[in-house]
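Every protein chain but one is kept in place in this view of the complex.
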Amino acid sequence: MSAISPYFLHIGVMTGIFVLLAQSLNVMLGYSGLLSLATPAFFGMGAYASALLTLRLGWDSSLTLICASAVGALSGLALGVPSLRLSRHSFVIVTLSATLLLQLVASNWIGLTRGALGIADIPTVHLFGMPLAGKSAWLAFMAALSVVGVAATWLIVSSRLGRAMIAVRDNEPLAIAAGIDPLKIRLFAFACSGALAGLAGACYAHYLSFIDPGIFGFSISESLLVMVILGGAGTLWGPVAGAVIFTILPEALSMAPEVKSLLYGVLLLLIVLFMPQGMARWFGRQVAAGAGTGK
Amino acid sequence: MDVSMLLQFLANGVSVGLGYGLAAVGLALVFGILEQVNFAHGEIYMVGAFTLWFLGQSAGVPYWLGYPVMVVAMAAFGLLLAEVVFLPTLHRPFETVILATLAVSIILQNLVRLVFGATPLHIDSPLDGMTLELGGVLFFGQRIFVSVVAIVALAGLVAFLRRTETGRAMRAMAQNKDACLMVGIDIRRVTRITAAAGAALCALAAGAMAPMFDLYPNMGTDVVFKSFAVVIIGGMGNISGAMLAGLLLGVAESFASGMLGATYRDGVGFTLMIIMLLLRPQGIFGKSVRV
Partner (left out) sequence: MSADSSPGPVLVARDIRKAYRGVLALDGVSIELAAGSITGLIGPNGSGKSTLFDCICGFQTRDAGSVMLDGRDLRGLSPQRIARQGLRRTFQQLRVFPELTLRQNLLAAAQAAPGFSYLSELLRTPAVRRHERQMAQRADAMLEELRLTRLGGALAGGLSYGQKKLLELGMALMNEPRLLLLDEPMAGVNPTLVEGLKEELLRVNRRGIALLIVEHNLKLVFDISQSVYVLDQGRVLMRGTPDEVAQDERVIEAYLGRRGPAQGKQGAHLD
């Protein structure tokens, strides 16, 4: 096991983080049909929350990771309440603006976040006192969390609530006539999305041991949109495949960041115009709702 | 705090605000008529500014010539955008266009970064250093130019929308796309013209304002955000609303910056936008290509 190069282990860890993020976006874009550009907001909130709780209060990671997830979920609710009532265009704009706003706040609230200097020397994850030492341990940890994340997503989308999300996505007036409250179910989806992204953010913070306001930047949305849409939004495994492929591929081709972003842009444009269902379409679109007790 | 200082804030705010308004009007036009949000709007501004830099500093074209050439070039780019993005997606869900224009913005930002590098650039303008003093208030030449361009452009746009047949077709499409088909209005043609006009207006703003700031590949993000804020405050799709909201934003920012400090300037746009969304989501004037 120790013969595996640290480089591949690193890619593995980042893949795990992106699997969580991809599912976060998938819950909104795929299952709820809402283009949320707020994932970086929840990602960053979770990262800062866990980092600060660990550094300032000395809490064990078993606690801070859960708190980070909770902070993500609460951020989803806080952002969702004003924004989900708006027109769909305004929703997209507001989610994007939220990330810009958080970047601004993080840069200027120096007392809390040390501003543009960022927070350094974030200790690795300590589970009940035991540290996660070395990339192999991290890989195992992220693999486990990825499984948890995918399982959580499955729990959500195969439940009555997941069904309601899909119903609201596909035919809102009919959903209303069936007694479903679209706003509540969308808020729930946003909170779930926030929880997943917040957890990913916390892992990121402890793994890289450094975060700064740039964490709220748009670049992860770039990658996530490609991963989720190409993988197949609204399917359980499509975004996972997308996350795996698009974390490994740019590394394998060792592209400069601008080239990678450029290619992502081109890829996104092509997918959106010509293949909006993503790869999942090729593998036969499964019942989009996943399993379901009523199947 | 004396009156002349306040007047200075006002003067600065008005000129910047008119610039914001001009930059946002194109976005409002596209939204009002095509019902699409163009996320590449900021990059049109950015590419326009870089093109002007290239023409001026690299190719040695004087500002007065480079400016209109750049605007025409960006209008052509708007046409390209219409062909590649807006026309093929006429009947697709609106997220498609948002994602497509997002993709375009990513492409443009990174192309510019690769070609020009990340070092901030600067455009020299013949108006550099020119100032005019009136009653204790200092007016910078470039800012006056921005205000003039904005007012003339808006007047031109209003005249175009009101008096020409194409303009009427555009207003008709903003009201009811389906009805347009019935009266023989060519939607594809209107789409092309709207996209070109939107890009041209944005480019006009870029060319006038670019000499005042540093150019960097990311600048489109600030522009698009400010434009979104303006359009949301004024009412999505509302032309005069965009100008007035732009003015409001410019003046508010100027006072906030002057009285509270520069760090608060960018927060003003957010704050106004959030207030508007919470209290009156349709904006001050509501949606309509009202002229």
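Chains here go by letter, A and B, matching the order in which they are written, and residues are numbered from 1 within each.
We take it that a contact is a pair of C-beta atoms (placed from the backbone, for glycine too) under 8 Å apart; a residue touches a chain by one contact, two chains touch by 3 or more.
Bear in mind that the values here come from a model prediction, so they are computed numbers and not experimental data.
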item: Among shown chains, those touching the left-out chain; value: A
item: Listed residues A:18, A:91 or A:188, member touching the removed chain; value: A:188
item: Among A:93, A:119 or A:156, residue touching the chain not depicted; value: A:156
item: Residue among A:14, A:84 or A:167 touching the omitted chain; value: A:167
item: Residue among A:175, A:202 or A:272 that touches the chain left out of view; value: A:175
item: Absent-chain interface as seen on subunit A, which is shown; value: 155-156, 159-161, 163-164, 166-167, 170-171, 173-182, 188, 234, 287-289, 292-295
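Heads up, the rule we're going with is that only the chains that are shown with their structure count from here on.
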item: Centre distance in Å when subunit A and subunit B are each reduced to the mean of their C-alpha atoms; value: 32
item: Touching residues (chain side subunit A, partner subunit B) in the complex; value: 35, 82-83, 85-90, 92-94, 96-97, 100-101, 104, 108, 218, 222, 225, 229, 258-259, 261-262, 264-266, 268-269, 272-273, 276
item: Parts of subunit B lying in touch with subunit A, wherever the complex brings them together; value: 31, 37, 85, 88-89, 92, 94-96, 98-100, 102-107, 109-111, 113-114, 221, 225, 228-229, 232, 236, 263, 266-267, 270, 273-274, 277-278, 281
